[in-house]
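Can you keep this structure in mind? I'll have questions shortly.
With one protein chain removed, the remaining protein chains of the complex are shown where they sit.
Chains: A and B, in written order; residue numbering restarts at 1 for each.
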Amino acid sequence: MKTLVVTSPVPVSPTQSQATTRDAKRAATRATSEPRLLQWFLIALAVGTMGLILVVPLFVVFSEAFSKGLELYKASIVNAEAMSAIKLTLLVAFVAVPINTVFGVAAAWAITRFQFKGKGALITLIDLPFAVSPVISGLIFVLMFGRRGIFGPFLQAHDWKIIFALPGIILATLFVTFPFVARQLIAFMESQGAEEEEAAVTLGANGFQTFWRITLPNIKWALLTGIILCNARAMGEFGAVSVVSGHVRGQTNTIPLQVEILYNEYQYTASFAVASLLTFLGLITLGIKTALEWKTARQLKEGQT
Amino acid sequence: MQISVRGVSKNFGAFRALDNVSLDIPQGQLVALLGPSGSGKTTLLRIIAGLEAPDEGRIFYGDQDVTNCSTRDRGIGFVFQHYALFGHMTIFDNIAFGLRVRKWKNEQIRPRVLELLRLIQLEGMEKRFPSQLSGGQRQRVALARALAAQPQVMLLDEPFGALDAKVRADLRRWIRSLHDEIHMTSVFVTHDQEEAFEVADFVVVMNRGKIEQMGTPDEVFARPASAFVTDFLGRVNVFHGRVQNGKAQIGELEVSVEAEHGSVEGDTFTAYIRPHEVEIDREPHGPESMQAAVSRVNRTGSTVKVALFAQDGQLPIDVELPHEREATLNLRAGDIVWVYPRQVRVFAAPTASVESSS
Partner (left out) sequence: MKRSHRVLPGFGLSLGITLLYLSILVLIPLSLLFWNAGGGGWEHFKSAAFSPRALASYKITFGASFVAATINLFAGMLIAWVLVRYRFPGRSFMDALVDLPFALPTAVGGIALTTAYAPNGFIGRQFAPDGIIGRHFGPEGLKLAYTPIGIVIALTFISLPFVVRTVQPVLGGLDAQLEEAASSLGANRFQTFRRVIFPYIWPALLTGWTLGFARALGEYGSVVFIAGNQPLKTEIVPLLIITRLEEYDYPGATALAVVMLTASFSLLLAINTLSRWTNRRASA
């Protein structure tokens, strides 16, 4: 029992006074918590489950990427094909993220600051990409702009290429990533309310001044969270992009597609080396997101007092 | 500037928040919109401010119809219930906001803000953020921010609602003296009748989207125009009955019904007796008095509160007596005494439901 006391998890429970004996404390916490041994068992079980499901892939990525030494790792990334994939991915994110940021701000403003008919349907529509398979997200653009698609003959006549080219990749990425900024902002602005903006208007501010001086400073952390999540997905999207890209090496391969090609060619180390870039991106995204969520939670709390 | 409200109605879905309301707010007066929650007082204030659009009716500032004029062009100062201070700005920037968006020059802004800080007694606090202030301080900043651009009209939504009792009382006095200094047409919303009576020149009592009564605090308290107003203004004993022989029967008590309240023979009525308008004696005083048993005597306040039961415990009555008077009676629980009201207000029922007040 003694060892348990030192390292024991502190149950989230009220009544604890130093004067009471340990037994009394235990009796009091029994109403809202479990015996310590059971707590430890559950914690161990949860950590084990997460380890098996989540940590294993992380561990594999890095151990495989560096299994043949740092030289090969560097060579796997610094080569023409990989570099062109990195450039393409950056370009796609550079176009898609700003567009979806503008959309997200507009949608959140309309939805959280006004009452109108069909608002519920609009919110559902914004959630749609989360329910639609990425493969289908790519497919709809192939059906429109592909060689045998609706606009296929028209595009071919003008020698324009959308599918198996950059525009198609950007379209598919826009589709799968448009909800991120909007959702983040809708949730935050809804809980924050419109009082500060109303106050600005009573003080004589016009629309632009209200948005620039009041709304934007207030939503900046939530907006940033949305942007980095949108960016992570834009750079990591595989299914939708795979359908529209055509996998032309050095031209229409994004980083995730490059990972796939290398893996299917049994170049495991190179594949995992490139994959490790995306893994770093994912981990950094998680870190920033956690920090930003902490900030927004504090901001909402301050707003309430 | 005088504010005129002409036939304003407002619905929220099926809920009728305002029902054909008309009202004149005289130049330079401090007016309270008083009523229970859901009475439409905040909606009326927000319509006057232009934060809501009325479904019907017009709003005039002086002679000017401002119904279609946006909030920012009305030249008002609005103080929000939860202050709505800009959390990412310092106190200085909050107060300066209205001046900056109106393109004042920096060298004009600074003295104006410092002057306001002196006015609200927060000199030296200009670099703080709203989250570092107490509730009362935030309220004063919200007020200074609204005053900064010298609005012609001040509108305040439950200005003392979120404060604790001590700060409330201080701020009430302060706002009253501030108004006496600048004499701006001001309207504030409150559900607290004591607050309305203490601060306002005029009180507008609202219920269910309509105005029940308006007048000076003295008028409204002395001559409540309806059962609702009587009931809403402070503790009161309520009795129900039927009019017989032109008289309302309350227990053994007979009260003649005044014609102005429109009670007809056989109608049900509701009678109100304020606790401080009842006398207690050991001797009967004719048909104007009835017998009652003392159940509890509480001597802890500025008056003595006596709880009694008349009619064999059927009819509870609360009475407030001055300490000196009670000392001569020396009441004890169980004593049988005579009570006689100095004033009874009788209204034709039904009075509908009213938020309990006593």
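Some notes on this structure:
Here is the rule we use: a residue touches a chain if its C-beta (ideal position, glycine included) is under 8 Å from a C-beta of that chain, and two chains touch if they have at least 3 such contacts.
Just so we're clear, the structure is a prediction, and the values are computed from it rather than from any experiment.
Residue A:L42 is the one among A:L42, A:V78 or A:L300 that touches the chain missing from this view.
Taking the whole complex into account, subunit A touches the unshown chain at residues 9-14, 30-34, 39, 42-43, 45-47, 49-50, 53-58, 60-61, 64, 102-103, 105-107, 109-111, 113-114, 116-117, 120, 122, 124-136, 139-144, 146-150, 171, 174-175, 178, 194, 197-198, 201, 206-207, 210-211, 229, 232, 235-239, 242-243, 255-257, 259-260, 263, 268, 271-272, 275, 278-279, 281-283, 285-287, 289-290.
Within the complete assembly, residues 50-53, 67-68, 70-71 of subunit B touch the chain that is not shown.
Heads up, the rule we're going with is that only the chains that are shown with their structure count from here on.
Rounded to whole angstrom, the centroid-to-centroid distance between subunit A and subunit B, based on C-alpha atoms, equals 51 Å. Interface residues of subunit B facing subunit A in the complex, by the touch rule stated above, are 49, 51, 70-72, 76-78, 80, 82, 84-89, 97-98, 101-102, 131, 145-146, 148-149. Those residues of subunit A that touch subunit B in the shared complex are 195-196, 198-206, 209, 213-214, 217-218, 299, 302-303, 305.
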